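And then chain A:
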Amino acid sequence: MTDTFLIGMLVLAAGLFAVGLFGVLARRAVLFQLLSLEVMLSGPSLAFVAAGARHGDPAGQGMFVLVLILAAAEVALGLALYLRMARTADVTDSDSIRDLRH
Partner candidate 1 sequence: MTLSPALILLLVPSFALAAFMVLGLYPYTLRRRQVHIIALLGGALPLLIMAPLTGLCAAGHCLGVVPIFTLTVGQSVVALALTLDPLGATIGLTVSAIGAAVLVYSITYMAATSLADLRRFFALMNLFLAAMLTMVLAGDSIVFFLGWELMGLCSYFLIAYNTTSAESITAGRKAFIMTRVADAYLLAALLLLFLHANSVRLDVLIPASATLDATMTIVIAALLLGGALGKSAQVPFHTWLPSAMAGPTPVSALLHSATMVAAGAFLLMRFAPLMQLAPAVQVAAAVLGVATAAYGAMSALFQQDVKRLLAYSSISQIGFMMLSLGVGAPEAAAAHFVMHAIFKSLLFLAAGDITHGCVEGTDLSSMRGAWTRKPVSYVAFVAGGASLAGLPMITAGWWSKEAILSAVQGFGAVGQVLWLGAVLTALLTGAYASRAIMIGLMPMRDSDMPHAGNVHRHEAPRTGTIWTNLPLMLLATGAIVAGVLVTPIMHFLGAEEPHASAFSVYVAAAAPLLGVGLALALVFVPRLSEGLRNVRAISRKARKMPRRGEGGPQSRFVRLALWLNWGMRFDGLYQVMFVRPFVKGVRWLNGYGSAPADPVGTWPMLALVWLQQKITAPLAPDWFDKLWMWGAAGVVRLWALVRRVQTGRVRDYGFAMAGGIAGLLLLVWGTP
Partner candidate 2 sequence: MTLGAIILLPFFGGLVALFANLIWPRTDRWVALASLVLGMAALIFVTAQGVLTGSSAAGIEGEAGRWLALHRSDWAPALGVQILLAMDGLSGVLLFLSLGLGILTVILSWNETEKSALLMAALCWTVATSNGVFLAFDLLVFAFFWELMMVPAFLMIAIWGHGTREATAIKFLIFNTIAGLGLLAAVFYLGSTSEGPVTFDAFVIAARDIDPTVQVWVLAGFALAFMVKLPVPPFHAWLPDAHTQAPTVGSILLAGLLLKTGAYGLFRFPAMLFPDGFAVLAPYGLILGAFGTIYGALVACGQTDAKRLVAYTSVAHMSVVLMGICGGVHFSMMGAGIVMVAHAFSASALFLLIGAIYDRVGTRDIRQLGGLQRNAPRFAATFALFFSATLAMPGTANFLGEALVITGMFQVNWVYASITLISLVISVVYATRLFQRVVFGASRKAEVKQDLTWRELGPILVLGTGTLFFGLLPQGLMVALDPAVNAAVGAIQAVTK
């Protein structure tokens, strides 16, 4: 693949990352934050794959599998926390759980 393509892919990846970051920061509902986190994760994974494709290194795709595993674990944890939150405090608002503050 050519460099311009790689750059294009990296820009797309950065864009995905930014969108995901924005979503995490801008949304209050935990579910949407988790969704945004997935989107964020897709960004670097695209970057990995694109870079692997460019250099012909399979490690890129291997990193993608790692990211998938990471995403799965993190979603599981996040959903568990979300369920916990919804059941005990009956809120879906991440802003409202802030007892660990001053």
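The candidates were selected such that all candidates are chains of the complex that A comes from, given by their letters.
We adopt the following convention: contacts are C-beta pairs under 8 Å (C-beta built on N, C-alpha and C of every residue); 3 or more make two chains touch, one makes a residue touch a chain; residues count from 1.
Quantities reported herein were computed from a predicted structural model and do not represent experimental measurements.
A.B. asks: Using the touch rule from the top, find which candidate among 1 or 2 meets chain A in this complex.
C.D. replies: Considering all copies, chain A is touched by candidate 1.
A.B. asks: So in the complex, which bits of chain A are touching candidate 1?
C.D. replies: 21, 24-25, 28, 33, 94-95, 97-102
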